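With one protein chain held back, the other chains of the complex are shown just where they sit.
Chain nomenclature is as follows: A, B and C, assigned in order of appearance, with residue numbering initiated at 1 for each chain independently.
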Amino acid sequence: MVPFRLLVYPGFLFLFFCAMLFSWLDRRIIARVQGRVGPPWYQPLADFIKLLTKEDVLTTGAHALASSVLPMVSLVSVLTAALYVPVAGVSADSFDGDLIVVLFLLSMPALTYFLAGWVSVGVYSIIGGHRSLLQYFSYEVPFLIALAGPAVLSGSWRIADIIAYQGHTIWGALTQPLGFLLAVVGLIGKLKRDPLDIPKAKSEVVGGPLTEFSGRKLALWHLALDMQTVVGIFLLVNLFLGGSRFLTGLPAFPVFALKALGVLLMLSLASALYARLRIDQLATLGSRWLAPLALLQVAVVLWMRG
Amino acid sequence: MTKTTVPIGPQHPLLKEPMSFQLGLEGERVAESAMRIGYVHRGIERLCQERSYVQNIYLLERVCGICSHVHATTYSRAVEALMGVEVPPRGVYLRALMCEFERIHSHLLWLGVIARNIGFDTIFNYAWRDREIVLDIMEDLSGGRVSHAANTLGGSRFDLTDEHRDKILEQLQIMDAQIQLLLGAVEHERTLRERTRGIGKLTLEQIHRYCVVGPVARASGLDIDLRRDRHEAPYDRLEFAVPVHTDGDVWARTLVRVQEAVESVSLCRQILNSLPEGPVTTRVPRRVPAGEAISRSEAPRGEVIYYVRSDGSDKPARVKVRTPTLTALVTLSEQLADVQMADVSVVLSGVDLCIACADR
Amino acid sequence: MPFRVRSLIYMVPQIIRSLRAPSITVRFPFAPAVIPEGYRGVVKVHAELCRGCSLCVRDCPAAALELHRENRETYRLIYHPERCAYCGQCELSCNFGAIYQVNEISRSTLHLSELETVLVDRKPEEEDSEG
Partner (left out) sequence: MELVKDVTEMRARVLATFAEAFPGQDFETREIPTDDVVITLPAGNVVAAVGALSEKLGMTHLTTITGDDMGDEIRLLYHMWHGCGLTLEVKLPLTDPRIATLTEQIPGATMYEREISDMFGVVFDGHPDLSRLLLPDSWDGPPPMLKSSDGAKEDQV
């Protein structure tokens, strides 16, 4: 049972499938909003396979070992985090305090992203790396505080317990609407999606830290980012939208899938709605609005618990 | 703090045409900048001396890919002045009609480019989608989407029937609604405003010093528009406003351009409704008498000037082209001083760089 | 800076509207490409009207037309689509209405030389039969 959960559902294969599906849906939604058609369903998979077959170029002066290890570290930490995030109530493993481990593992990709810029020596990579670190400090604090809300309310740092708590009360998004919104904003920052794609803004720093990567390594980076999207969305669904519970009697998986697609829709619309922020604007936004509001939300939660 | 040198160009996702910037960065702040152009210098002025007057129309149309018609028109006007030929009124109106379509097309294209550069793909797609309407009209009129070849010495190459005119008026109706949408977004959308406000500021005094023309000058409060100031046909009989703002930043330039596009839609409508009857061309002599002429017009990016000297043969002795982009390039080093790396893209797209124009 | 909710959600009605509108992308290879009627495409000639006066050759800005003349009756007018700027000046220059443009685009080939088209191949006996 355990190898099946690790490798197939809700493990690697399922995540891979979701990563491709979500990336396609995301592109499709944005395209429709902008009056375009968007790519066919096999596009993300085709992109992935194409990148795997491309030549792997290493720039002069780049650290060979580090640049091949970093994308793997990023991917592995996302996959490890995925073990503890239940999909429709099923997770590969669970223990008391797994939320903290998941949060820690989900911030690993940001650090590897920064290091990727650092080891590949290009000017754009280094600037992009600096930016990703600055961005990390802006979104991570409000994101963590916002995610602490449901945990404090249910009195447990175990994701399964938080889902169960919402099951016999109501959704976290209804008790903490502000916290949910902040968590979505934080997730956008974490995934470096429009409008917070500051570290990889094409018109400013070409490709950011990944400018000098190509071939298999780039494919792994993209896969890690797509999987991070999936895990992040699943996490929000579990913590704020009550996991797979909706009305009693409805099957778990479709409900969970619908909620996940709902969060994805929010992310896609946000990237279609806004222009990219500047790094100092994001820092101001983070410290002046996001972090205080997140603290306010936690204070309200504490008051609610009495 | 250590300084990093960041190359922007000759090839960079930000630039649609090759030019090169070396930015000296202190952290994210631009401390110094050096510019180099000339990567697409094609020697058009020299080539003009080796081609006949007729052939030059098509060559000069290729100075710029976006405002091609206005170049050909300005050149034709200079040559017609040398020949002493007067273009029939219908021809003048049709030339102006094409110029105004081109202005809408150019400004929408620019809005798309700057939206893309600040990561606002929705506006980019909307602007380019709406620009397609104008391109279709122009293709329908002249047979070409970008190189219209709509000019000939002595008048216009295309003519309009009444039903054709009604069809265009219908399309302009759609265009009007779409442009209002974009104008609303520029005026009210918050992230777009935050990214462009206070960036690339030029004062009126700097505009005067660097002889800047066009929308960049009008966004800094210099009320200059050759269409109005030269009292030339047909603009002296049409009603239009010249949008002027005083902020001098990229946001003001955005507003000026989109408002100008709105004015141009109204101008197109007026031209179509008051089109005089008669022929569109007049016969011109094959030889051009010796002499010199200067012709100016307001291109989408500002004043275009042609100096043509003839020595009596069938080829011009000298054709000088001054494109508006060249004036804006000088101001870039001042605009780039002390901005953030992230704003370089906004500054560069804010002046509406047409590098092929500047290089010729 | 004052906080206004409208400025943050300004684009929402617009994108909902465009979600409902049809997409404007043309699926090119699968949908027919519509070339408008007035499109200036490749150059053709009414061979019987051509007098071989070479006005079109002289005015062509891209040197896409060539006239090889052996004597008054024998000449060939050759067209190079790869050089053509599709400006239509030849049509304007022709005094006999012989040369014209159609709304077709030039086909693609593997070798440039295959594009070369003989527009007029006039020989004396043809002239006789017509006259």
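Operating definition for what follows: a residue touches a chain if its C-beta (ideal position, glycine included) is under 8 Å from a C-beta of that chain, and two chains touch if they have at least 3 such contacts.
Not measured: the values here are computed from a predicted model.
Note that the undisplayed chain, when the full complex is considered, contacts B. Touch with the chain omitted from the figure is made, among B:Thr152, B:Ser220, B:Ser264 or B:Thr327, by B:Thr327. In the complete assembly, the contact with the undisplayed chain comes from B:Ala81, out of B:Ala31, B:Ala81 or B:Val242. Chain B residues in contact with the hidden partner, per the touch definition given at the top, are 37-38, 41, 43, 45-46, 77-78, 81-82, 208-212, 222-224, 229-230, 291-296, 303, 305, 307, 309, 317-318, 320, 322, 326-327, 329-330, 359-360.
Methods note: only the chains that are shown with their structure count from here on.
Along chain C, residues 11, 15, 18, 24 each make contact with two or more other chains.
Among the residues of chain B, those touching two or more other chains are numbered 122, 126, 129, 189. Across the interface of their complex, chain B is touched by residues 4, 6-8, 10-11, 14-15, 18, 24, 36, 38-40, 58-62, 85-89, 92-93, 101 of chain C.
Against chain C, the residues of chain A that register as touching in their complex are 31-37, 269, 272-274.
If you check the complex, the residues on chain C that touch chain A are 9, 11-12, 15, 18-19, 21, 23-25, 27.
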